[in-house]
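Quick one: structure below, then a few questions.
The full complex has more chains than appear here; those shown keep their coordinates.
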Amino acid sequence: MSIAVVTGNPKPGSRTLAAATLVAEKIAGGPPDVVVDIVELGAGLLGWGDPAVNAAIESVQKCDVVVVASPTFKSTFTGLLKLFLDQVPTDGLAGVVAVPLMLGAGPGHALAPELFLKPVLVEAGATCPTKALFVLDTTYDDPTAYEPWLTTALPQIQAAVGTPAA
Amino acid sequence: MSIAVVTGNPKPGSRTLAAATLVAEKIAGGPPDVVVDIVELGAGLLGWGDPAVNAAIESVQKCDVVVVASPTFKSTFTGLLKLFLDQVPTDGLAGVVAVPLMLGAGPGHALAPELFLKPVLVEAGATCPTKALFVLDTTYDDPTAYEPWLTTALPQIQAAVGTPAA
């Protein structure tokens, strides 16, 4: 199973990236094959056809699974993440299993990944078989914070990519 | 593959029921194993512990797949459907693949099944691997209205129930 991580935190090397990488490792049993820390793509995100942006999108499209992650800004995912998703072609994530992940400072925005981020990934053609995942900033590096979700989500992801559950 | 249909139209034998049955037949290759036309459960829906309501819920829980369908009232699914879903136990749809389906008089509410109905089914523990389906009232009995959705959704559903795609 090949897996990508896409993170839309304006700060490079963020806790968002760490959390998404942790989730990807739990899913795939090893480090992600592709990591797109969107902020590193820079001003090319503001136009169309930037080669680095296109290459990043294509590398994600080739993976079986992508973890798409963002901090919570103004109750939803960041503009930075959406800038990247806006450049994905119509149905560009068809055949890819996507996992929506958001980090937040408090539990009050826990519905945001399910209600805001998942619909965008579905619109882009992705298969989203799991409940969206919301994690508190303060527990982003605590593997137990992910356990209940993983118990349910791992078999859903494995079925969706055609891999028999362990 | 066993499949159920649950419909929340206040009119028995509605177009909503016909549409959900059509979708179920396309998914399972035959008539649904379980049909719950919620309105027929009557006033037992307003309390807790009604035997007929409980039996209906249990019959759905035993199926691999359920098509959950509603007309669009006030931009979202009906109170009648939600009355039934409110009685499903916590995580009561775990292990069931659910397909959200809404019918509407016009295309303006096409996002409603994705944004309103799917999150409730996910909260009830169901696996929802497909895009939610919105169908116009006027084309509810036209199989071609379902084709584009079915092309993408059938393999997603088959993978989620562990059945190899045809």
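Chains here go by letter, A and B, matching the order in which they are written, and residues are numbered from 1 within each.
Basically, a contact is a pair of C-beta atoms (placed from the backbone, for glycine too) under 8 Å apart; a residue touches a chain by one contact, two chains touch by 3 or more.
Since the structure is predicted, the reported quantities are computational estimates derived from the model, not experimental observations.
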Same sequence throughout, 2 chains drawn here; counting the entire complex gives 4
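The definition used in the following text is that only the chains that are shown with their structure count from here on.
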Hey, which residues of chain A end up touching chain B in the complex?
94, 111, 114-115, 119, 122, 127-131, 152, 156, 159-160, 162
